[in-house]
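Heads up, the thing below is written out as structure tokens.
Note that one protein chain is taken out, while the other chains of the complex remain in position.
For chain A:
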Amino acid sequence: MAVFDTPQAAFGALRPVCVQLTRVQTVENVRQLQAHLAGVSGAALQELQEYVLFPLRFALRVPGPKQERLVQSLVQCISSVLAATCVKKQELLQELFSELCTCLAPPPSSGKAAPLSEELKLAVIQALHTLMHSAYGDVVLSLYQPSTLPLLGFAVSLLLTLAEQEKAKQIKISALECLQVLVLQCDCQEHRQLDEDESQQCGDLFASFLPGISIALSRVIAGDVKQGHKTTVSAIRLFYLIVGLVMADKQLARIPKSKEKLPVEHSRISELMIHRGPDWTKSTAEKLSLLLHKVVESSSVHPHWKVRLELVELVHHLLRNCSQSLVDSFSHLLKALVGLVNDENSEVRSRCNKVLQEISEQRIVAQSRALADVLSENLHSLATALPRLMNSQDDMGKVSTLSLLLGYLKLLGPKINIVLNSMSHLQRLSKALVQVLELDVTDVKIVEARRSGPPGPLQQGVQKGRCQKKYFRFFTEEKVFQLLQQVCRVLGYYGNLYLLVDHFMGLYSESGLYRKQAAMILNELVTGAAGVGVDFLQEREVPLNVDDLKGSITSILDEYMDQVNWYLVTSNDTEEGSPEQSVQHLGLTARAGGTSSSVVLLSPEPPVTTRTINSNIWQICIQLEGVGCFAAVLGKEFRLLLLSALYPVLEKAGDRTLLISETALGTLADICEACAYDSVQCLINENSDYLVNGISLNLRHLAYQARASQVLDTMLRHSDASLLPLVEDVIQDVLSALDQSYNSQASTFLRVLQSVMTALVQWFGMPSAEEHQQTDKGHSRALSQGQQEVTMTSQEVERFFLDYVSQKQIAEGDLPDLEEEEADDAPLAKPEPNTDTEGEAPMPSHAQLARDVMERCIHLLSDGSLRVRLKVLDVLELCVTMLHPHGNHLLPMAHRVWPALVTRLINDDPLAVLRAFKVLCTLAQTCGDFLRQRFSKDVLPKLTSSLLSQAPVSARAGPVYSHTLAFKLQLAVLQGLGSLCERLDMGESDLNKVADACLIYLSAKQPVKLQEAAQSVFLHLMHVDPDSTWLLLSEVCCPEGFEPPHASLQPVKLSGMGRPRNELTDNVLLLLQRLQQQEATGPKTSTQEASPS
């Protein structure tokens, strides 16, 4: 079809059709017109606009009932004309507007809406929509005059009815969109921006419709979900747009006091006009608040996310435009907004966050006291309900409740202080937090979990910044705890730190019930105050004052580390826990006068339940974590506080409760990092002066000695020799403290002594003793090689004989050869410490210490408690090792130790006997000669005789025997004897004694364990003297005959040959076999022939 560009051509084309239509109004004619219109260019049509519209409008205006289809096609045609052209005349606009509206109007006779077809309705709505868009800016405004109010009202009510009552989604949505255009809030960008006066005018005008629109829309919004989310979204959008327009703070602020008089002719209209004065604003806001509440309630839980997103926009829009006029509604709105922060849809979440961000950035809350009040009111009621909600809700519910709380706090931002300054608010909030954070203290494992043995090097297993997993009474979800953490941090970030710290310190000391929670909160507050790990929306106004922070931290630390709060009963272990408990009581009574909080604990014998202990353990852990937090917050500044803080933490690192010691180690790691030390060892080393100070001061009090010694223990374990000069006087203090309380504190001090000695051995350990042995071994190896090759050739027999002669000479003490050999060996050996000069030189301080410690050991060797004796024996061994290079000092000490040690060896618990054997072995390395005689004189006879006398008993005994003390003793002696003989290098006669005594234990009648132990004795004997052992064993039982290598030699006759199998046979054969193996692999195993000189 040809396109008509010029108006003339178009006129020519359109004229017949228009005329036709004017004459006969049929659907067919309208269609023809429409068809022709398609061929006319926009510009041409503009010229002919009114001409073309005329027949269409005429057709609409023709009185009498019309065909619906005709009306529909007319309306569609009009709208296509309008779509292509602009309306430039006010009259035309108004007339078209009213004509289109009339199409939808019910016939005047019936009261209700005409039962028009849906297509028609849609067509009209779209036509209206197009009309509004085709009108020029100024022209459009002519619609918004007081005089057109009735017309507008009519249109609005029509559209609202459609939106509300129609079933078809399309119509509903179109109606709502059309309304949106009608109130000049179209989404498209084509419209001219209204200036202030104009929009003010529109606002005045729309105020009249506000009640109708808002009520109808709220109904739509709250309507059935089935209407589709689009409808709801548009309704919400329209709602907030119109409310935002009418209730805009900017406009309301400009409303004059009294209603302006309109010209007289408009008097009826002026009745319709609304004056948006304060009274009206107030009452409208109240009503809107109800509606908004309804809207928020229904849409915040709407299943479709777009609806929820639109709700966020609603809050945003209203908050931006109507924060004053609608202030009462904000409690709902903000609640909705904050609640949506955790929406399941990410878009909603992010938008919500952005809006929140924007709100706080623009300081909407900060600038408006009223909003802050609303928020704080919300906060108050939420805080009140919080404990109940936490009790009743499931974890998801708790998360949303808490994020609400968090959102309020974040929104309040710097205004938090308004809330905090109100005592009732602060109290509610803090009580709520404290209650929610209540820990679950029923877990018995925490109480039972003990540190097993001494902890390894600190570095291992220490994960910095790791908090112990806590178990709460009211929730299990980790997210809940994180939210609570954030709540506290945000409080700390914005709030007045002094006020908060003061308040929670009050709670902390108020009742043991709150203490843990309050401490937890305090930790988070401080963290937040420093701005660490806080998720905030806007920067605080006043930057943090480091001195304030330091002051707060110092006071919290003082409180945490106060005797009453730091030293709690954490163990109900009667054996080792009791000293600590008594410490506890002492500590308490000492300060009973001062503190009121200790009154509860002062009851004569407070029953210590597992619960209490668990709770105490947690409290200490939380406080320890706090110390870590504070360090992290202060960084290097914390170094100054180490003076008071390091000692208590280290004390806890040595605690026997696993949880506490682990936490303390974590804290140490935190401190390390914060204060920029490379390692915990560095930390301890560089601050050892502080620690030593604490230790030495605490050692002065009986009650604290145990703890002080623990710290010393820890310190020694993680330090090196450079520490010694500092620690020396403290160790002397320990010794003198020990001197004053041998009875009560022996076991605690022994632990320290042990660690002192272990450390010393580690730092100054002298390897010379072993080297010494090495040379011996090399020497003996040469000898044993000689023996080994006893083969058949005559040369070898000859050599054997020569060897034998020389051996015999050696045995008789004639040592020319040996000396020669030793002289050969000497250059190989490292120069041994010269014992002669050493006696004159002053002993190094570590050796002096070892001697001092050894002296104490002498006294303690006969302590009543087995545990103590065992410890003493251990320490003694270390001392001996330490003094090893200082023979001149060791020998007198050994002399003094001997009597007590003998008693341990022959007359004590089997365990002690075993350890005593070990000590003897160590001693033997240095003072072999010195001991050999004494041993064979004082100890050996008793041991052998007891072994001999007990043997028949054990041989006869039943299985129960292995539980008796006698058995254990036998076992201990047998287990220790062998190695001792070897170490002491016993003489032949003594060895025989030992062998005789042990032989009967090889009997199959003996309990298996004793047999094994006896075997071990013989194995050791084989090392010392394989030949005689072989002989001895072979005397008992000899499985094979021996052919002499040469006929001139007499046949060997051993008494064991050909004996019938007896009880000893099995074990003896086994041993012989082992002996043979040993000889075969001779060079590898060592046989000690030469005595260590």
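We adopt the following convention: a contact is a pair of C-beta atoms (placed from the backbone, for glycine too) under 8 Å apart; a residue touches a chain by one contact, two chains touch by 3 or more; residues count from 1.
Definition applied: contacts and distances are computed from a predicted model.
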Hidden chain of the complex, named as in its UniProt record, picked from "Cell cycle checkpoint control protein", "Protein YIPF", "G protein subunit beta 1 like" or "Pyruvate dehydrogenase E1 component subunit alpha": "G protein subunit beta 1 like"
Listed residues A:256, A:543 or A:725, member touching the removed chain: A:725
Touching the absent chain when the full complex is considered, from A:142, A:417 or A:696: A:696
Touch with the omitted chain, as defined above, among A:105, A:643, A:866 or A:1080: A:643
Touch list for chain A against the chain that is not drawn: 639-640, 643, 689-690, 692-693, 696-697, 700-701, 725-726, 729, 732-733, 736
